[in-house]
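Apart from one protein chain that is not included, each protein chain of the complex appears where it belongs.
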Amino acid sequence: MVEEEGFRRYIAHAILWIGIAIVAFPVYIAIVASTQDNALIANGQMSLLPGGHFFEVYYQTIFVGTSGSTREPVGNMMLNSLVMALAIAIGKIAISIISAYAIVYFRFPFRMPIFWIIFITLMLPVEVRIYPTYKIVADLHMLDSYAGLALPLIASATATLLFRQFFMTVPDELLEASRIDGAGPLRFFWDTLLPLSRTNMAALFVILFILGWNQYLWPLLITTRDDMQTIQVGIRKMITTTDALTEWPIVMATAVLAMLPPVFVVVVMQKLFVRGLVETEK
Amino acid sequence: MANVTLRNVRKTYTGGFEAIKGVNVDVADGQFCVLVGPSGCGKSTLLRMVAGLETVTGGEIDIGGRVVNEIEPADRDIAMVFQNYALYPHMTVYNNMAYGLRNRGMKEAEVKSRVEEAARVLELTPMLERKPRQLSGGQRQRVAMGRAIVRQPKVFLFDEPLSNLDAKLRISMRVEIRKLQRRLNVTSIYVTHDQLEAMTLADILVVMNGGQVEQVGNPLAIYEKPATTFVASFIGAPPMNLMSARTEDITSQLGGSAGEAGILGIRPEDFVITDQTPSGGVALGLTVEAIERVGAETFVYGSRAQDEQRVAATPGELPPGEVIVRIPGTQAPAVGARIRVAAVRQKLHLFSGDGRTRIEA
Partner (left out) sequence: MQKQAIFQSKLLPYALVAPQLAIVLIFFYWPALQAVIQSFLLQDAFGLSTTFVWFDNYVELFRDPAYFASILRTFFFSFAIAVLSLSFALLLAVMADKPLRGVMLYRTLLIWPYAVAPPVVGVLWIFMLHPSLGVLARYLRALGIDWNPLLDGDQAAALIILAAAWKQISYNFLFFLAGLQAIPKSVFEAAAIDGARPMRRFWTVTFPLLSPTIFFLLVVNIVYAFFDTFGIIDTMTRGGPGTSTVTLVYKVYSDGLLGGNLGSSAAQSVILMVLVIVLTAIQFRFVERKVTY
């Protein structure tokens, strides 16, 4: 690397800190607002320093919800989001890893057509087929259910392709050695392939969890009951069109709570996150 | 007790490519058989067919008196050492060796005693709890060997097991493998492309080319009497000098059948620098093009003065017109000098014009 003289290095540091400030500022404001009194905020008199209402605001947010008639504790919304995100991440990994295994390690009639049927789903996110999908989920009586929330979002090929790609890099000799060691297809999968896929599974899990937690349009459509709301849908419903009624500290506390799990995952499992992100985009 | 017999074994891939074109080999119990040949000659395919990793499309493979064509690899009572070792990367050395035994439902106490015994023999005892990636190349190789011997199989199969090691380690492991095989006295089939490895390891050597067996036999016998020009140039380094011999030469000097063009072969080490022509032997005038002095010996690369004697064009071997001569390291003719070399009658090899048959004088 070309050594930079001191002055340029200070500029680089300065630009990075400005970048970090820009990136962090909206969240800082949210945290500050979630500790203040609603009346001050509504008047446009919000302070840029944290207020003293931290505990009461968060307590009300998590266990009670807004003061309106259709209130729903955010704690419950978070639980719904968690179940949905886990169902999407685990479900997708589970069905993808076994189908990728079949496609890579077996030769059977219709193997390629099946691969293409799965592969094409890569191209179309749920948004473009939203109403027909809604109708099917309604016909299957899965509105307002965790299955209805998760299943349509599991129907995609990214994970299958990722596992397929990984399996192709596993040396053939491992399978041959396993065959000589007396391991059949299921035993090879369980004893060798699954342990070797651990890092890939973990990286994929991190990404899928974040994507699942952050789903919005689909849950918005198929949840009608308040107790099935996810936190992303819940926060939108808290912003009323008449500004006067919006309880901004609670909205902001909800925003902070909605960010917390995925941001925590990104920061703590950064390595897996980066790996998962780069791998799934291939 | 297990001999391995291949009877007219064939492998044709879907699409028509014939990888193995009818191979007959008989390996007696406890023998060490080496399959040798250039890459793509089918030696690995043949080994994998014996292992059951490739299907057999013709003929029979017989292990210990039982035809195993349709039998799963796990049930053939064989063990295999792979070129890249194929160790399970997520398992410890101990578990790598124990896996195959456990899959067969062996009691844990028996597994333990077998693994520990193998580890002791291979000096792996201090590494039993390590993962493969924490081992050196040579240690991994030994684990792969260990995985094979704990099974106490009827047959060991080796697929170029030393080719990933550096030259020094390769030689010492070669000796180790041979010693181990002698001690365990298990029938072994070993694939390599390295003729030196093949010569030093084999009780019975199988030279393959283009999906066919060129010659089977004791390694020294093959060295002394190669059956074809392919074997002649493949076994021995540097390769045998091959040159087309005129009919008259053959008739007059060597007593071959008249009216046929033939190929004359002389090993580099069978030449001496001399002005005499031994009776019944051959003498050549050479211009020295280059010399290589490696200490114990000197290799002389010369071009022949008599241009009517062309070198038989064997692909990948000597360029036309070049003759290699191996002489003691004390001698070193000057580059550009003209020398005269000769070989005695007993050291000449004569082949038919297509190189497929050896003509015994």
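We call the chains A and B, going by the order they appear; numbering starts again at 1 in every chain.
The definition used in the following text is that contacts are C-beta pairs under 8 Å (C-beta built on N, C-alpha and C of every residue); 3 or more make two chains touch, one makes a residue touch a chain.
Here the structure is a predicted model, which is why all the values come from computation and not from measurement.
Considering the whole complex, the hidden chain is in touch with A.
Of the listed positions A:Asn76, A:Ser99 or A:Thr223, the one in contact with the omitted chain in the full complex is A:Ser99.
Along subunit A, the points of touch with the absent chain fall at residues 1-4, 8-9, 12-13, 15-16, 19-20, 22-27, 29-30, 33, 41-44, 46, 48, 94-96, 98-99, 101-108, 111, 114, 117-118, 121-125, 127-133, 135-137, 151-152, 154-157, 160, 167-168, 172-173, 175-176, 184-186, 188, 210, 213-214, 216-217, 220, 232-233, 235-236, 239, 243, 248, 251-252, 255, 258-259, 262-263, 265-267, 270, 273-275, 277-278, 281-282.
Basically, only the chains that are shown with their structure count from here on.
Distance between chain centres (mean CA atoms), subunit A to subunit B: 58 Å. Interface residues of subunit A, counted against subunit B in their complex, comprise 171, 173-174, 176-177, 179-183, 187, 191-192, 195-196, 198. Considering their complex, residues 48, 51-53, 72-75, 78-80, 82-90, 99-100, 103-104, 147 of subunit B touch subunit A.
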